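Let me give you the structure first, and then I'll get to my questions.
Heads up, one of the protein chains got dropped from this complex, but the rest are sitting where they should.
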Amino acid sequence: MMDLIEARKVAEQRDHSMKDKLMSMDEAVRKYVKNGDTVALSSANYNRLAMAAVREMIRQNIRDLTIAKTLCSFDVELLLAAGLVKKVISSWTSIGVVWGVSRIFRMRVESGEVEFEEWSNLGINLRFKAAAMGVPFLPTFAMLGSDLPKVNKAMTITCPYTGLKLIAVPALFPDVAIIHVQRADKYGNAIIDGPVFADPDIARAAKHVIITAEEIVDTNEIRREADKTCIPFFLVDAVVCAPFGSHPYDCFGYYDIDYEHVDDYVNAVKEGKLEAAQEYLQEYVYGVKDHFEYLQKIPLERVLAKVHRAKAIRYGWE
Amino acid sequence: MMDLIEARKVAEQRDHSMKDKLMSMDEAVRKYVKNGDTVALSSANYNRLAMAAVREMIRQNIRDLTIAKTLCSFDVELLLAAGLVKKVISSWTSIGVVWGVSRIFRMRVESGEVEFEEWSNLGINLRFKAAAMGVPFLPTFAMLGSDLPKVNKAMTITCPYTGLKLIAVPALFPDVAIIHVQRADKYGNAIIDGPVFADPDIARAAKHVIITAEEIVDTNEIRREADKTCIPFFLVDAVVCAPFGSHPYDCFGYYDIDYEHVDDYVNAVKEGKLEAAQEYLQEYVYGVKDHFEYLQKIPLERVLAKVHRAKAIRYGWE
Amino acid sequence: MTELRYTGAEIAAVVAARSVEDNKVVFTGTGLPLMAMALAQRLYAPNLVIVFEGGQVQPILSGKYTPFSPNDIRAGYKAVMLASTTDVLCLMQRGHVDYGFISGAQIDQYGNVNTSFIGDYRKPKVRLPGSGGANDIASLASKVIIITRHEKRRFVEKVDFITSPGNVDEKGREYHGLIFGKPLLIITGLAVMDYHPELKRVRLKALHPGVTLEQVLDNMGFKPIIPDKIEVTKPPTEEELRILREMDPEGRWVEHPK
Partner (left out) sequence: MTELRYTGAEIAAVVAARSVEDNKVVFTGTGLPLMAMALAQRLYAPNLVIVFEGGQVQPILSGKYTPFSPNDIRAGYKAVMLASTTDVLCLMQRGHVDYGFISGAQIDQYGNVNTSFIGDYRKPKVRLPGSGGANDIASLASKVIIITRHEKRRFVEKVDFITSPGNVDEKGREYHGLIFGKPLLIITGLAVMDYHPELKRVRLKALHPGVTLEQVLDNMGFKPIIPDKIEVTKPPTEEELRILREMDPEGRWVEHPK
């Protein structure tokens, strides 16, 4: 539990300079994600999932992972299907609200293969925020009176001023955070359009950070919108260009969800269980060399419609 | 110290609806700032001072104020000169770095008339953040080993996970926050360009909020940049149109500091002490009817040069 | 007057729409409660404010962009603010969320909800999706409304696991440190329930038109407190049903009559 001291030591030893960190997904994952790591993933159920990075992690067969994410989604679904996860720290795991509970998730957890350490949504968000702020805990009234502290071992604390009882959530320092954003420069300065979820905090909480971006932009674009930068370069180890990196999920301003793609997967798994999921992995992950080969498999016409729709939502077209 | 419960009660009783709150500065200050109030002011030393509102508070002679602000500046200087302050809760008080310690501030505090409750910069920022988050305290390693807790009565706390000692800073719930922003709509949705300092937090911490804005914009402009909204309408009680509302200080993207104006004041006070400050108040505050009459006293040519300079800084012109 | 046909989901949505005061903030997920709040905005509470856990404040609920999830990009359509999740959850902790909606796999006699698991934690019989924002809503919103199907297996004497607290137990919320907020209503397709102020237990409040007490009790695993006077829900009006069905023509979120 002295993770704080360890995490601070890693920060102190960083090369904090503004150097070029552009690399391929293959290289970024190989360098910064290891067997047994605690990996934080961006997004909350929908929008800006680090799907391209997750598919690369599966291709590289990185094992015994602990996944830390506020609300898990198709990213964790595929990692669970691939059998790479030993523990999930989260408030919720499904594929997406419309598709109900994931069969793969149930199977893995009900068999005891995977531990699901559950927090409330605010609870897991504050675990990242505590780490981001460099303190060992943060207080909240959430989870009082519930049974969550019995399983996640959250401790209570008394406010020294008011005597009020609160839950102290412990800081969570992931080994690596993988965050999909709309725009980043080659140094790792990252701009998120739309909801940020807990992503600025997970970047600050983690010991290492991989940014995957829809577009790599010139640093002058960052400087012109510097008040939208939510992750500064000195936290970042690797920057990867990953257009449609959240596919088949959505990305604010860039594309809406590829509903049909996910629906096909869910229906296949309903029938064929784990075997169907593995067939999906064979086709879309193991069977392709990289993210760009994956994209070749997506019908362009469908993609264009999703792009149009995302712009309509972003700009409030009627 | 059960401010939290009181502040939450005020929030629960609010009319949270999106209704038109545009009003004159006179009305806003009259309605929402009372004798004896704890008033939080936007900005930190420079940039987006709520000067127009402060001048109106002085005109209305609102007394026995406790001012809560991360770094006090010309705003608090004038309130101190006018003799309206009984206590300052802050980490630092001066006019601006270049002008050194304020003579008026020294006079008021050294005579015992005004209490200065001092925190570190992070300390006072976290007091607002605790209140913004709805918790009675937040932990930090700042201020340990210093004498600040001896005077500000900050208490220590032990982390239940690590056994580490931390300072718990108590939540600060101001009666009213007055925040100068670049853009707001008539409902109070506010966008800040450039550094936000603690302003999103003071809006959430306070029981009532007055927004003063350089420009009142259509809500459609807010909707198009909704990820830049940092204060949602339902926290806001009054919206006031106050162009050049931070004058003689700067406003990111809108105008640079009117250095000569402040310099003249500081030099006059160096000579004439409190009397000189009161002459300044007579000319620029008591002697004018409102903010727009005040603006008539500022040489337009000088103003235009400051506007140009702010744009050069904002857009990175060489 | 011809009798209107409607489903349990529809009357639940209608009752929910009638249950919220105007000028208040509602924190809701998608699906039925969102449709109910859209109905409320149209008929009873035009100045109701919607906030989603994805950080979206006051989006426009357009049929064209009906969100699948409080976190998808549609949920932010024309919102006036897109904040962080922690920000909106803390605004709730601060007291700015007047109504919160949750549902639940299991609900017990103190209004506690289980959406975590049934059986043993490390090897559960059924693993459910988990709290998500439900625990936060139940802990921090000023008034909490549960909307759920009225099924025997859902209403259990004691939940296997308290994911989201109602009154917790006979000692009540405050004893456990929950000094804010309170469970307000449970709305189902058959009835409306509230809570006995002293006993802290679920109490029947109203039966929907045509529903009998026996029907309600037969479909519950515990017996709610029966008050001296049981109300009867005012039936859905033609207008209420028309708007609900217009907003959701396929009955995807609020089931239509067959």
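Per-chain residue numbering starts at 1, and chain names A, B and C are given in the order in which the chains are listed.
Following the convention adopted for this analysis, contacts are C-beta pairs under 8 Å (C-beta built on N, C-alpha and C of every residue); 3 or more make two chains touch, one makes a residue touch a chain.
Keep in mind the model is a prediction, meaning the values are calculated, not measured.
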item	value
Which displayed chains the hidden chain touches across the whole complex	A, B
Sole contact to the chain not displayed, among A:Ala132, A:Leu148, A:Val240 or A:Ala276	A:Ala132
Option touching the unshown chain, where B:Phe116, B:Phe137, B:Tyr161 or B:Tyr187 are the choices	B:Phe116
Omitted-chain contact residue, chosen from B:Thr38, B:Thr66 or B:Thr140	B:Thr140
Given A:Thr212, A:Thr229, A:Ser246 or A:Gln278, the one touching the chain that is not displayed	A:Thr229
Positions on subunit B contacted by the hidden chain, ascending	43-47, 70-71, 90-94, 96-98, 101, 105-106, 109-112, 115-116, 118-123, 125-126, 129, 140-148, 151, 156, 164-166, 194-198, 200-201, 250-253, 256-257, 310, 312-314, 316
Residues of subunit A (touch criterion as defined above) contacting the omitted chain	5, 7-12, 14-19, 131-135, 185, 187, 189, 204, 219, 222-223, 226-227, 229-230, 232-235
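Just so it is clear, only the chains that are shown with their structure count from here on.
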item	value
Per Cα centroids, the chain farthest from subunit C	B
Centroid distance [mean C-alpha coordinates] between subunit C and subunit A, Å	29
Distance between the centres, which are taken as Cα means, of subunit B and subunit A, whole angstrom	37
Distance from subunit C to subunit B - Cα centre to Cα centre, in angstrom	40
Per-residue overlap in subunit B, given as positions that touch at least 2 other chains	134-135, 223, 227
Sites on subunit C at which at least two other chains make contact	56, 76, 78, 82-83, 90, 93, 140, 179-180
